[in-house]
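With one protein chain held back, the other chains of the complex are shown just where they sit.
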Amino acid sequence: MNITLEQAETVIAAAKRKSIEINTKMVISVLDAGTNLVALARMDDALLGSIDVSIKKAKTSALLQMDTATLTPLVKPEGPFFNLEHSNGGLITFAGGVVIKNSAGIVIGAVGVSGGSLEDDHIVAEAGAKAVL
Amino acid sequence: MNITLEQAETVIAAAKRKSIEINTKMVISVLDAGTNLVALARMDDALLGSIDVSIKKAKTSALLQMDTATLTPLVKPEGPFFNLEHSNGGLITFAGGVVIKNSAGIVIGAVGVSGGSLEDDHIVAEAGAKAVL
Amino acid sequence: MNITLEQAETVIAAAKRKSIEINTKMVISVLDAGTNLVALARMDDALLGSIDVSIKKAKTSALLQMDTATLTPLVKPEGPFFNLEHSNGGLITFAGGVVIKNSAGIVIGAVGVSGGSLEDDHIVAEAGAKAVL
Partner (left out) sequence: MNITLEQAETVIAAAKRKSIEINTKMVISVLDAGTNLVALARMDDALLGSIDVSIKKAKTSALLQMDTATLTPLVKPEGPFFNLEHSNGGLITFAGGVVIKNSAGIVIGAVGVSGGSLEDDHIVAEAGAKAVL
């Protein structure tokens, strides 16, 4: 069960609306449950560095079926998974990657958002993920 | 002068319409003139291998300001740029990458399409590129 | 709005003068706002490891529109962007990458300097960046 392009576009549209509402410039990436890219949108004047960061946040969430905000304490020097970022061609473990579930609670993909503060990134990603329910 | 997200979304919408019209499943990538990703859409059931191919076709067109179909004969064993694909982190030099110009004729980005025959890929990419004029 | 070669050469000349003044051997890299290389100079006897470090410092500054010295505390284990370096093909987040702005305050590129202490690298990069104003 994987996210469709129509669902991914719904995620991106909702994330963009939230991003405009809180006055940020984001890159929004949507991956399927197999970690393959489905859709991406870079808002005008978003940081170029956010393209790869948003993809890697979504990849990290899809690979581990976990929001990256939940993962953050686990990869600190005192955490159990310190430096997990070296695996899988590079992970990003701070907030902004959110798992996308369907109405049956099954993971169908993940969304990654980068460009604002960690709080902003997470809020925008969550607004996107919730739009498919 | 770089493509905006609104223009990139126009490119993708036009490419999707053409793709449906000719009954193909495509991945469509839009890069700016500096070769940075602006937008991407993978149609349902498009080949997973087409994600990277579509990005690399667009990258090749943006890097060389040339449609990849024009480049194809130049990189053959008897052509002047044989094995150019080994540069720039990997190029794709068959049809499906098309330069995007604005109405003043200035290159503002490139679109890459992968998923069908080379003829189909090129037709869909061109339909996308023309939509911003 | 991107840096010209003439401006990049001005950056490098000013950085070299400052480097000689403080008795260091530097590699100096200048990238445009799209993170593409415009000019590079490796001073005689500069460390070979500084070539890639100087390029990655400039890339980091251009990608995030921020001096790398400003970024340093943010990527520490207790900082919000811990292990950001795993994105974008490898970033360098210690001092020596400086954003280049034109007189209107618009980012037109970035300069990266490596070869001395972090203080030296930053001073030399800043001397370069200021030379285009």
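Note that the chains take the letters A, B and C in the order they are written out, and that residue 1 is the start of every chain.
Everything that follows uses one rule, which is that contacts are C-beta pairs under 8 Å (C-beta built on N, C-alpha and C of every residue); 3 or more make two chains touch, one makes a residue touch a chain.
Remember, predicted model here, so these are calculated numbers, not experimental data.
I'd like to know which visible chains would be in contact with the absent chain if the whole complex were considered.
Contacts of the unshown chain, counting the full complex: B, C.
Touching the absent chain in the whole complex: find that residue among C:L48, C:A104 or C:L133.
Among C:L48, C:A104 or C:L133, only C:L48 touches the chain that is not shown.
Among B:A62, B:I108 or B:A131, choose the residue that contacts the chain missing from this document, as touch is defined above.
B:A62
List the chain B residues touching the unshown chain?
Residues touching the hidden chain, for chain B, are 34-35, 60, 62-65, 77-78, 80-84, 86-89, 91.
Pick out the residues on chain C that sit against the missing chain.
Within chain C, the residues touching the omitted chain are 4-5, 8-9, 34, 36-44, 48, 51.
We adopt the following convention: only the chains that are shown with their structure count from here on.
Have a look at where chain A meets chain B and say same if over half of the interface residue numbers show up on both copies, different if under half do.
Both copies touch with mostly the same residues.
When the centre of a chain is set as the mean of its C-alpha atoms, what distance in Å lies between chain A and chain B?
25
Hey, what residues on chain B touch two or more of the other chains?
Correct list: 36.
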